[in-house]
Each structure stands twice: as structure tokens, then as C-alpha cells.
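Let me give you the structure first, and then I'll get to my questions.
Note that one protein chain of the assembly has been removed; the remaining protein chains are unaltered in position.
Chain IDs A and B follow the sequence of writing; residue 1 opens each chain.
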Amino acid sequence: MSGAMPGRAARPLSGSMSRSEGIALAVAAWLAIAAPLAAEAPQRVVSMNLCTDQLAMLVAAEGQIVSVSYLAQDPGASAMAAQAAGLLPNRGRAEEIFLMRPDLVITGPYSNPTAADMLRRLGVAVLVVDPVSRLDEIPDRLAVIGAALGQADRAAKVAADFEAGLGALVDTGPERPRAALYGANGYSAGDRTLAGQILWAAGFDNIATEQGMPDGGILPLELLALSQPDMIVTSRAEPGASRSEEILDHPVVAALRDGAIPGRMRDSDWVCGTPHVLGAIADLRGAREEAGR
Amino acid sequence: MSLLSLSGLSVRRGARVVLNEATLDIGAGECVGLIGPNGAGKTTLMRAALGLLPHLGTSSLARMPAAARARAAAWLPQTRDIAWPVSVERLVTLGRLPHLRPGQAPGPDDRAAVAQVLERLDLAGFADRPATDLSGGEQARVLIARALVQDTPLILADEPVAGLDPAHQLTTMQTFRALADDGKAALVALHDLGLALRYCTRLVMLQAGRVVADGPPRKVLTAGRVAQVFGITALMLDSAEGPVFQPLAVTGATEGDS
Partner (left out) sequence: MSRALALLGLLVAGLFAASLLVGPAGLPPGASLRALVSGEGATGLVMREIRLPRAILGAAIGAGLGMAGAAMQGYLRNPLAEPGLIGVSGSAALGAVLALHTGLAAAFALALPLMALAGAGLGVGLVMALAGPRGGSLTLILAGIAISALAGALTSLVLNLSPNPWAAGEIVFWMMGSLADRSMSHVALALPFLLAGIALLATLGRGLDALTLGEDAAASLGIRMARLRLGVVIGTALVVGAGTAVAGAIGFVGLVVPHVLRPLVGAAPGRLLWASALGGAAMLLAADIAVRVVLPEQDLKLGVLTALVGAPVFLHLIYRMRRALA
């Protein structure tokens, strides 16, 4: 199946550094206009988004970050819960964040944009960092946040370590088992998603892409059954009950798992585009090796 | 043979006693007119007698199991309730239910009985019409047919002639009287005292929940009671065609009026 998509092996590492530098420069320029006081390295940084929380903690100096989102302290969702535990948690509300007197707020485009607008009106510098959907965007994001925090060198080192780690882990061999990522409501992530990229890097072909959904989408259970995947990776069950997750316990899913490679998914490594995705790739490769495929 | 026996039958509605110690017996061959002003307790007496209302005292019908009671007495309520546009024939056939075993469909005998009653009540031409499409008077006759087809020794009817044209008032009363003459019995609540006088073999007069008179029509319907219970004066004549009763004037307050 991989033969049908030539050139794919090269894709994850094909990001352009010049583009990331361009973004970093643009951000720096914008910050200079919007908040001249923060032109030097900000000293009271607040992050409102689980993914920017982790990127910021990776590149910031000791004491530079005041607060991260409460989710960053949840070990189920965050790969850096231990580090976040010492910081103030926030719930992304403008009032609580303003009272922390931040000189820079970092957030994602979808986490409470009204609070971000309000903070901007109050004169706080706000940096919006897009989420990652490709592995090669992780160094970009590190660079953007590194530049904003005045920690470009640290960011470059973290990025270089990540790229080296990825280079060592990525599996471009000819044997590519077929796997499906299957989540609540039958959602299956395709190649053009972060989870899909993790799957790809671990040496799997993605059933969702095979079914014509490279961006992911609802994969009907019967199409999953007929595709006979070599591995099904289901997300960790959330606490409490939900009908959305019931599909993961469907007898068909159980039947497909029977004899397949046991797929593991530790959400904290999969959710955010940070260097911790290497842990997710390593897990999948480990599962593959154990199954001998 | 007694077909209905009430003894000390009382009904309370809240603190009010709406039927007070009614005692009476109805035997075969009787067409009993139940008369009294509005609110005297006529409907209450009949419903309690059938066991449809919680009551004190005893009623021979109320003590029967539901299925046996349905073969002992038919009940024609005053409200003309037809919920669905079923055909006249199907509606009347409901009267045969007490004679069918569970799950048994009406047979040829039942259909013959229905056809006969429809014929007798001048309804044969309506058999296939939806009952809800008929006029009020026609519906009333259809419901009488339904009660007749139940073929019980006793029939209780609440104001069966209300809203009927004169001809059908007369034929309906003739029908009830004919039942009595055939050895069955009827208890009929009536407001038309003239019809009561002409067709009933016996009258029971109620006032404020009490039976105040019970006996042959001419004995019950005296000028004094008509004035005392109904608050009217009336002309009563014996004609060649039988007794005539014509209300004339309102005299004023009645005793025990509520």
C-alpha cells in the first residue's frame, strides 16, 4: 500500500526552516508594535492552552512562566504534569489572567478567543500559536515560542534534539502494516493529522487515508471491519460513561483487535505537537516489535 | 325476580351527601322512571348502583364481578361519547362484548342481533356511516342501540330522550316500555314528566339526594309533589289517549334546592 504513495517517506522532515524563521520574525515585529514594554524577554508569561503550555515550559527559563492551563497539570492529558504542578493553574478566563499581571500571554487560536481579545484590549501582549498537524511543524512552533520568550537558543537546542530523535525513530522500511486510529463516535484520524503522523512515523499505513480521508473523519464501523486492519489504536476511555465511546467496545472492534497488533495510546503523548510525540512513536514501534511485524 | 336491589345507598362528594340512603328494588316487567330536578341525584344513583362510584350501602349490581354485571345490566350514560369515526354497525356491535369470550370475534348471531336492533331503531340505513358524522339525535339513537344490543335483563338509561325529535322521543320510550312488557326491566332518568307519566310503570322521585316518592306514576306525580319538588304547577288530564302532563308555571323556590 505504501508503494501507492511514493515520496511519502520524506514528508515529515521536509519543513522549511526559512518559513519558521519568517514566522518568528513576524511575531517579534508584531510584539514590538503591540507591546513595546515586552520587547525584552518577558518575565511573567501565562499560557492558556495545553499545547502552548508544554512548548513554553520546554523553552522557558526557570521562573519565567507564571501560570499554565489547569489541563497541563492533568497527567492524563499532559506529558509535563510534574513540571506544571509547581505553577499556578488557569482556566483561560480573561479576568483571572489579567490579575496575574502577565507581560506575555500565549494561547492557541481556538482556546477562548474572546478572553484573548479582552486581554489585548487591556494592553496585554498575546501570542497566538497555531496547533501542530505535522511533525515538521514542531521545530517551527518551538522557534516561535522561543523567540517570543527571548529563549531562541534553548528553543533551537530542543528542536535539534527532537529532530535527531525523530530521525532515529522514524521507520521508512518497506514492511508497513495497516492501522486505524479509532476514537469516540468512530472518528478516525488520517495522515494529515498529528496522530496520523505519529502512526506514519512508527511505520504504519493509515486506514483512514486508505478510505479517502487523509484529514480524518467518521469511519463507519462496517468499513473498518471490511478493511481488516493489522492494528487498531483506540483512545484511552475518558472517565464516566458516554455513548460516543461505546463504539470502542463494540463486538466488531473487539473481533478486529483479536489477533491484531495491540495498539496503545497514551493520550498525553498524542494530543500536542511537542517533542513528547517521540514517546508515542516509540510506543507504537515497541508494540510492533513485540508482535513481530 | 329482583334485577336490581339498592339498600341504603349513599354517595358523598367531599362533605356533601349527594345520594342519601336510597333503597329500592326493580323486578322484571318494570319500566321505572327516575325523576327529579337538576342536581337531585338521578345520575349519581344510577352510577353508584352500577358500581361506577364509591358508595356506602349496597347495590346488587355493584357487588357483581365486572363481566357478570355487563351481562346483567346495560348502561346508557347521558354524555354521548363517540371518540373515533367508527361505523355505526361497529359501534353498536361493541354492545356484544360482554357475550364474547376473550379474543373471540363477533359471530353471525351477534351480527344478526345488531342488524335487528338497527332495524328497530330506524338506523338500518346508517350502518356503514361513521358514527361521528351523524347528527346529535342520530348519535343518541345509535348509542341506545348499542345498549339494547347488550341484551341484558335490565337497562339503565340517563336522559335517553334528551335532544331527540318528538317522533323519536316516543319511539324510544316505546322501546323501553316494550322491554318491560317482554319481561325485562328499565330504569330511565327523565326530565319530561309527560313521557314519564305515559310510558313508565312506576316512578321514583328524587329530591336533594333522597327518594321522596316511589310508586305508580299517578300516585307519585301529585300536584303537591310537583309543586314541592319541581317548583311548578302543571295541568294533569286523563284523556282518551292516556294521561297528559303539561307544566304551566313556576311557583318559586323548592324545598331542598341547592
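Please note the rule applied: a contact is a pair of C-beta atoms (placed from the backbone, for glycine too) under 8 Å apart; a residue touches a chain by one contact, two chains touch by 3 or more.
This one's a predicted model, so the numbers in the text were calculated from it and none came from an experiment.
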| item | value |
| --- | --- |
| Chain not shown, its touching partners among those shown | A, B |
| Residue of B:Ala70, B:Ala140 or B:Met173 in touch with the missing chain, whole complex considered | B:Ala70 |
| Residue of B:Gly27, B:Pro98 or B:Gly231 touching the missing chain in the full complex | B:Pro98 |
| Sole contact to the chain not displayed, among B:Ala83, B:Ala167 or B:Ala249 | B:Ala83 |
| Contact footprint on chain B, counting only the chain that is left out | 47, 50, 52, 66-67, 69-71, 73-77, 79, 81-87, 90-91, 94-95, 97-98, 102, 130, 143, 146, 150 |
| For chain A, the residues touching the chain missing from this view | 184-186, 217-218, 220-223, 225-226, 228, 238-247, 250-252, 255 |
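By definition in this document, only the chains that are shown with their structure count from here on.
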| item | value |
| --- | --- |
| Distance from chain B to chain A - Cα centre to Cα centre, in angstrom | 84 |
